[in-house]
Structure formats: C-alpha cells, structure tokens
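Missing here is one protein chain; the remaining ones are kept as they sit in the complex.
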C-alpha cells in the first residue's frame, strides 16, 4: 500500500500535479448566455489526483477503523505515511484532503443526523464517483484570525437556516460542501456566539445554493488549489452540533488540519533535501562535486537537520541560480511552503495557542523540566523549533 | 533632486512598475514571415522607467563627476540615495542600471578606444533617446559560478573577434550591448585564460549580431526583467583591455553590481517594513490594533533591525493570509528578494570571497580585534550578518 | 493635418495598436484588501491612442465648426478622412471615437444644461488630459436589438434619477460617462416609454457611481476594446432631453456611429487590399509572381471592387496559409471586421430600417427608377450592396 503510493508519487501523481500547476482552476461566473453559474473549472488532472486520494483512503482510513470498533491511532499513522508520500508531487491536493478530514472529524463527533450523515458518507468514501471534499469557511475580512469579530449571520427558516454575509478565505472553493462559522440571530458577540453550519453546494433539486463566488484569489503559491471569496445570500444550511459550540468545533477541525500541515511541511523538506542532495552529487564546480566542498556539505547537513522555517532559504542556495528557475520545480516548493506558517493561524497566534494549552493543563513547569534535562545544543534546537 | 525622485516613486514609477509586472517582456523569435528576429518586446512602461533612470543619471552621475576631474565618492553617495528611492517601485529596473554601471566602470578603466568609447557615451547618457543598457554574459551552463570552466571561445577575424558557444544566465537580455567572458583560441584553461569582450546587439549596418536568444527564463521573481539564454554563433566582438585580465575585470564589475544589490536589499526591506507598520497601525484584531499587541510589536521591532535574510519570513507573518495575495504587492517583494543572495554568487561563494580579500590584506586579525571590542549582542549580530 | 495622420498611422499608431492587441484591458473588480473597485485597467498604449484621437479632433472637429457658426459638412468630411487613416492601425479605438461622437451629437441637440454641458465640453476636448469618452448602454439581455422590451427602470430621486437593472453589451466600458436607455417608472411599455439618461462613472465627490461591471466579454475580435456587462444598482443619472424621446435620440446616435462604422469597413478593406497587393507583387509561385497569375490577378481586381462583406473571404485566399497566422496581422483584420455587420443592428434590422426610411419619404419608386437607369453590371452590384 505504501510502496504503491511511493511508485505513484514518482509517476502519475507527478505528471498530474505538474499539469495542475500549468493550468490552475478558473472561475466561470456566467455561462455564454449571461446566466450566473459560478462554476470552478478544474483541469482533468485535478480530478485524477482526487480519485487517487479517495481510493487510497487518505481521508477515509481513520473513520473506517473507528467504525470497525478499533482504536484509530494505527490508522492515523498509516494515513500520515501515505500523505507524506502523496503530498510533494500533488499540487497541494493535500489541502482538500486535510479540510475534508477535519470536516469528517466534526461531523462524526457531532453524531451526524439528517443531511450530515449522508454528507459524511461522501467525505470518507473510497469511490471516486461518490467522494466529496469539504471546505472550511471560518475567517472573515474584518477580523481574520480573530473570528470573534465574525459578522456572518444565520437566520431561522423553518427547521433549517439561511446564512448571510461574506467569507474571505475559502480554500478548496470547488468543494461539494463547506463547514461555515456563523452567528445565529440573537446570539452573543465574540466567539461564544458562533455556531457551525453545513453548507452544501447544490440543493436537493440539483440547483446551486444561494452563495456567490466573487473571485478566485491570485496567490503567491498553492496556485493549483483554488481559493475563493464568497458572498452568502441566504444560503441554505444545517446546524452541526450545539449552537454554542461553533468555536470549539472549529478548534477540533484545526487540530486535524494542523496535523496534515505538519506532514506536508516535513514532506516538502524531504523532497527539497533529496533534490539538493542529488544535485550536489552530480554538479561539479571548482574542481570537484558540490557535495565534496566542505562548506556545501555543511549546508546540506544543516538542511537535513533544520526545521521547515529554514527550508526555502537553504534550498535556494544549494542550487545557485538554477533554484530560481520555474522549470526546475524548486520555485513551486518555495512558493507553496510560504503558506504553511499561516494556514492554521500566524506563528504568533499558534504560539499563544500553545501557551494557552500548556497553562490549561498546568504543564508549563513540566516542559521546563524536560528542557533542563537536555544537552545545551538539543535545548537550543528545541527552543528554536518552539519559536 | 532626491525629493523629486521620492515623489515619482509614489506616483508614476509605481504605476509603470505595476504595468511591467502585469505584462512581462516576451521574446519574438520569428517575424510573421518566418524570419528569425530574436526581438525582446517590452511593455511601454519599461521604456518609461528607463527614461527616468537615464534622465536622473542613475548610471551617469559618478562618471560625469570623474570627467569633471573631481572625486567620485560624493556622486556615488547621491547615486545610492537615488537608487534607494527608485528601486522598490520599479520592477527590478535597477538590475539593468547596476549592470550598465558595472560595464561603464570597466570600459572607463580600460581607457576605451574605438567602439568602446562610443558605447561608453551611450551607457552614461542622460538622454533617453541615446541611453543604452548593458548586459553581462559571464557564467555558462557547465560551470556556473566556477567561470574557470567556461568554454565560450573567441576566434580572431582580422582586427576583430568572433565568439562561439553558449551563455546561460543573461540578465537584461534586451540590452543594446553586452560584456562577455570568452577564451581566446590558444589561451590557457582556468580563469587565467579568460578575456572580456564587448558584444553589440546590432552591427554598424543595423543588422543583428550573430547570436540567438534561445529562450527567456521562466523565473520565480524579477519577472519584469527579462533574462535569456544565448547561443553565440560567430558574434562580432571587440576586446576590452588586456586579453589576460578578463577575470579581474569581471571582479571589478561585480563590485559595482554588489553595491547596487545591497542598496536594493535595503530599500526592499524598508518598503516591506513601511507596509507592515502601516498595516499594523490600522488593522484591529483581538480587541486592539496589531501594533498594540506586545508580541506583534516585538516582531515589528525585530523586523526593523534584522538583516535582509529575515525579510520575507517576517514580512509574511505581519500580514497574515493577506501577505500571500498577489494584489497586495507583497508576494512580488518576496519573489524578487529571493534573487539577491545569488545574483553575485551564492552565499558560500561570497563568504569565501570575503575571506580571500581579508587574507590578502592581512586583515583577519584586525577584524577579530574589532569584534572583541563589541558588546556581546552587537557581536552576535555582526557575526550573524557575516554569515 | 491629413499627411501628419498618415505618417502616424505607419509609425506610432501601429506600434501602440499592436501593443493594445497583445495586452487587452483587464477588469479589476476588487483591490488587494477585498474592496469592490471595478476598475478597467488599460495598457499605456491605449491612453496614447486616445491622446492622438483627442489632439486630432477626431470627435471635436464638427462641433468646433458648428460652434463657430459654420456648416458642419466640411468638418465631417475632414473628420471622415482622418478616421479613415486612423482606423486600421489602432486596435478599434475608433469605436470609442464613434460612440463619443454620437453622444456629443445628442447632448448638443438636447441643448445641454447642467451636468450635460460640462460633460459635452469633455467629450469634444482636444486636450488629452481633459478629454473623455462615452459609452452607449442601449440593449439588454432579454430583447437585444428589440429595445422595446427593455426593462431597466429609472426612479425619481429629488431632481435627479436613479437607474436599476442590467445592460448586456456595453462597449468601451472604461468610459467616463455613458448614455443609457431606461424606462421611467410609470412610462408606457415599448419604445415609446424609453428615455435617455446621462450616467457618469464618478460622482462629484470622486466616488464611483452605483453600478457594477459584472465581467468583460471574451470576444472573437475587437479584443483591445473592452466590452462589459453592467448591473445598475441605483446609479445616479440625469435625463437628456424629453422623457419620451429616448428611442428617437438613440436613432440619432446610431446614425453617427453607423457613419464611423462604414468608414472603418472601407479603411479595413483598403488596408487588406494593400497587404494583399504588396504580397502578390513579391511572392513567387509556379514560376512567376502571384500578381502575374491571371486567376490571382482577377481575385485582386474583384477584391478591389467588392463590398466589405467579401473582404475576409477573399483576403484569406490571397495569402494562402500565411493569412491564417496571428503574427501577420491578417487574422486581426478578419476578426475585427466580423463585428461591423452587427454593431448597429443585424443586417436584417438594418435592411428593414432602410425600407422604413424609404417608405416614410415615399422614396421607394425613386430608388427603383434610379436602378433602372444603371447598366446591368452596375445594377447587380448596387443590388448586391443593398443586401
């Protein structure tokens, strides 16, 4: 299973990922006759990446295990290994995988009823014809990471809800379903008043739900993975779990996506290291191969040891001017890696989050003690990694 | 003069720079009837940037002063200040300025005769209709920074020369003239055998010189500034200075371009800091402005103090997800900054170069003593800057 | 004056027209921070074409003459000659000229008061910094040429009006002002209930008027001249002339634009003929020059005599496969010529319009008699031209 994914990563996945980079998704807002359609048009290769992801169970694996009544930890490990192999070749398709995994987690934990149960079935399906991906519509323009400022409102409409307002960073915008934070009318301000809603792209009658995709964002990297800005104009939605637990549910989702994010960072570093090492073993300059120059060998050793923050800086160096050329594939690694430190909140936000958790569990002292036991170099490295 | 440039930087220069980024130069290899033409087609805005550069004397200033018999130091200072204001808005037009300045230096020092004298007049002209820019064709595919491996050969053709071979990184490829390293037939291997030649784009009869532009490079950044790969097929050339001083002359040119590179790095950092500071003064999150958050204020303070290596990492953080969007202009700063550490040789090459110079002048001990006199934090900073 | 325009047509105008074709205008709907701006971004060359048009009085000429109290006929002739020279090189910039001329006609005839007088001054100005162009927002999606079906409504707002609804073909969408057909609340159905309104792009406070540009149309030709779809959301507007004369005023405008259209068609034919003749005089095939082949010479003769309907078909033939290549410039002539038969109504609409006018003036018999007096070949040609 892993070796199969490894072989694919060096063959079809790479081909399809390259094709997606060459032709990013485009937004078709109107058809030829002037009707608003808001269709995200992906290249065929994007669908093929999705088919491999589905068949390999990149999302489904842990849920299948849970359903079978066993602990999910082993399944998560296998999933992580598969994603580690899948990620570097596949034009950030791991982003839809991560968000879909997060959505499946929340829907599972909420004990999905009604529409949720059916949606969950699609999210974890291994059948490419049945598999859906999910988006996560959390932040808004005015507040960004500070979702307590969120202004999207949910209004009752019989036994369902309708959402109104704008969402500003909607990754994987071609998704069949999205989880969205919104504030029910009358709910308090701040994060306490936020609820989580399921927003399907299409209604039961096959017509589009009531939201507009205002534009695709023109991003530095992750260009194959379309991100949109959305205006909700009375979009039909279903409440997920309790109405006052939206923020807590969002945090649960983020824990899943942060996991995938870390896997992607590690996999990208590994890929960059492999490329740099391979180049250094072939390229000759000043009378010997790059890897035989003590200074360069030192760079490679550091690169293998350093955290992802140092990835792109070091990588560029190992290739000289070539690392700057699009057709080597290196610029793409650099561009796409830029997003990792901000996808789950800025580093400041994440650092405060870590402190909050440690305090909550009275764990600060324990961490301090553990650091004391380390040798000085190890401690420096750990502190540096901790930000 | 400086305040005029400052005003332009916030007005026309920015507009033209943006236009150049939107429509990078393209290479027209054939005309409509199948004839090879190899014309680099720039947007009108690129020509307008060039006109401002010429009229402001961005290249010419030091040479005018020298010609007037005075020391060039003050002129270099004024030039640096003008470039510092010009650089961040102008789509890396400072790269042609830097290379032209380097070429003017070498031609001046070589005491230009014949064609060289006429070319020099164009390079330092303040008349946009007369002003030319120069390229520098140094490195080749097989050796890169290790120019001692260079294989381009120069053959005698009466009292002139003809060049044959390939040059792999030809920045500012639309230049009217280039300085190229080549090895005269019979010259020894290594850097000792390299000579410097002047290669005009057009012959005296107005016809193109005998070289082909194989393609424009598809780069991570500096996209408005076209870089090409060139095949010399008997291009007419004129020897500059002594035939065995090519490498020394190249070093002299690099000293000039490194100066401009440092100015660009500093100016880009300043621009990024201004943007980050302005954003932090307006953007509210978690109940107060970004600049009022101690952690963020600390980031801004570090940013103001840190060297350019830290520029893009920090910058990204200050803007959250917005810093990742093309239309904020921040990704362009990031992309273009990537090239600075490699334009004049990789960091390893530069570090060795510094050591070489220090040793040559027996200056290592003096530097060590100076470092000793510094406070510990200052010393750390200086060592870090030193790589 | 004419010779000056002739020289420009072969020099700068051609260069700028080519630049506009290479980089069509783009629509910027949002700025980098998510604010709706709906700005049409043109290449610099488009502005330069506009400057020449203004300075040459392509719009202003007839109105200056009228203002001076003289008959406009001579000025119209000079204007036509200038446009004939200007049109083929200038990337359909004559379309904005034509629409601006039509708007100036209507505003002049309506005896402009208030805002209209000031707008008129801009439309006919020869100062590029002052000159504006106008759009004409007539047709709507549901009715097309059948403007009697128009649904855009005008509501009173104090002494001004506000417009609501959609306009589907808005040529020259970057215009500073547009003339729009709308139906005042309470006005009858059909063309009788239509009024003409002046819609400025910017309000007196410099803020954008209340309309959205939904998209730029992706057209077969005339690609440099941006055409948009517009949603009016309470756009401020000023009534032009009497409220029940909107349709009659539109007809007056169409008479002006049809004139320009005919000039463009004739000029394009002439340009194509020149290219075909020049090619035939140089290109050799089957032992002699193309022009020496009787069959081809016949084609050229017919081409010189035929109406514009035959233009592109014949032209293609004269160049063989080369006429199909973008970089010869011929495909652009073909593409842009496609629009001429529909810009002022389809051929059917125009034919019925001619019959209507002839009937109104009891002139059908006179035309019949005139045709009788012609020789047979002339008559055939006239009838063919008449459709």
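So that you can tell them apart, the chains are marked A, B and C in the order they are listed, and the count of residues begins at 1 in each.
Please note the rule applied: a residue touches a chain if its C-beta (ideal position, glycine included) is under 8 Å from a C-beta of that chain, and two chains touch if they have at least 3 such contacts.
As the structure is a prediction and not an experimental result, all values here were calculated from the model.
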Practice prompt. From the touch rule at the top of the page, work out which displayed chains the omitted chain touches.
Written response: A, B, C
Worksheet, complete the sentence: Of B:229, B:244 or B:291, the residue that touches the missing chain is B:229
Worksheet item: Considering the whole complex, which of A:45, A:61 or A:170 touches the chain not shown?
Response: A:45
Practice prompt. For chain B, enumerate the residues touching the unshown chain of the complex.
Written response: 29-30, 33-34, 141, 168, 214-215, 229
Item to complete: In the full complex, which bits of chain C touch the chain not displayed? Write them out.
Response: 139, 143-146, 148-149, 169, 217-221, 283-286, 293, 295-296, 299, 309, 313, 316-317, 320-327, 331, 334-335, 338-339, 341-342, 346-348, 351-352
Discussion item. If the hidden chain were put back, which residues of chain A would touch it?
Written reply: 19, 22-23, 26, 30-33, 41, 43-45, 48, 322, 325, 327-329
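Here is the rule we use: only the chains that are shown with their structure count from here on.
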Response to the item:
chain A turns onto chain C (C-alpha superposition, degrees, nearest 5) by 180
Worksheet, complete the sentence: CA centroids of chain A and chain C: separation to the nearest Å works out as 50
